[in-house]
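I'd like to ask some things about the structure below.
For this view, one protein chain was removed and the others were kept in their places.
And now, chain A:
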Amino acid sequence: MRGRRLYLDGVSVVFDGFRALNNLALVVEPGEMRAVIGPNGAGKTTMMDVITGKTRPTSGVVTFGDLDLTRMDEASIANLGIGRKFQKPTVFDALTVFENLELALKAPRGPVACLRWHLAGAGRTRIEEVAAEIGLTERAHDRAGILSHGQKQWLEIGMMLMQDPDLMLVDEPVAGMTDAETEHTARLLARIAGRHSVVVVEHDLEFVRALGCKVTVLHEGTLLSEGSIDHVQNDPRVVEVYLGR
């Protein structure tokens, strides 16, 4: 089993007196797939921000293996093997789909290395594979700016795959996708899990059920419930704050 264990404990994030995360604990084992659900504003995205170095926690422990993530910047965390798909897909509009994927491809990241970069056969094959996997082969040489919302979602998932990270943080991957696309995404993520740890944030409970993994419910920045989808759906606290509304 490759990868390290993600460990969060006692994590709080305070924005101007507002507690977006409140004493949050979470453990994701290497190769595990985990779904995170919770009402709007529960702190799901903030949790990913903390893991990826975008937001520094006000207090608490965030480690990946034995590495303290709260002391590292975004780029170092990414190079450690933590990839992320953002809730609002952000791809590089001026570049083509192919170029977006090439930029994400695991390779030396320095300026000189990039100047001397030559896309070799293995890298090209990998890009072609991922382009096919995300259904964008036909659009490979179109600028990413002209893709539809769903296609941008796919491209961002593709860019995460290109990085080949040990841990993937996937924020609302199926927003704006058709049912068929949603199903395809669930299959894709299920295939990835096992080789990589995956944390998926999603509102769509059918999708979460299809993933068939352990579910964590967040509410007001804390862990409310954890277990199988059936367990959390029947947890009275969850029913009260989230599902019952």
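In this section, a residue touches a chain if its C-beta (ideal position, glycine included) is under 8 Å from a C-beta of that chain, and two chains touch if they have at least 3 such contacts; residues count from 1.
The rule we apply is simple: contacts and distances are computed from a predicted model.
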| item | value |
| --- | --- |
| Listed names "Tryptophan synthase beta chain", "Sarcosine oxidase subunit gamma", "Urea ABC transporter permease subunit UrtC" or "Electron transfer flavoprotein-ubiquinone oxidoreductase", matching UniProt entry of the absent chain | "Urea ABC transporter permease subunit UrtC" |
| Hidden-chain contact residue, picked from the options A:Val11, A:Ile37, A:Val62 or A:Ile127 | A:Ile127 |
| Which of A:Arg84, A:His196 or A:His219 contacts the chain that the document leaves out | A:Arg84 |
| Selected residue (touches chain absent from view) among A:Ala20, A:Ile37, A:Val50 or A:Ala104 | A:Ala104 |
| Touch residues of chain A, complete complex, unshown partner | 52, 54, 73-75, 78-79, 83-84, 86, 90, 92-95, 98-99, 102-104, 109-112, 114-117, 119, 124-125, 127-129, 131-133, 137, 140-141, 159, 163 |
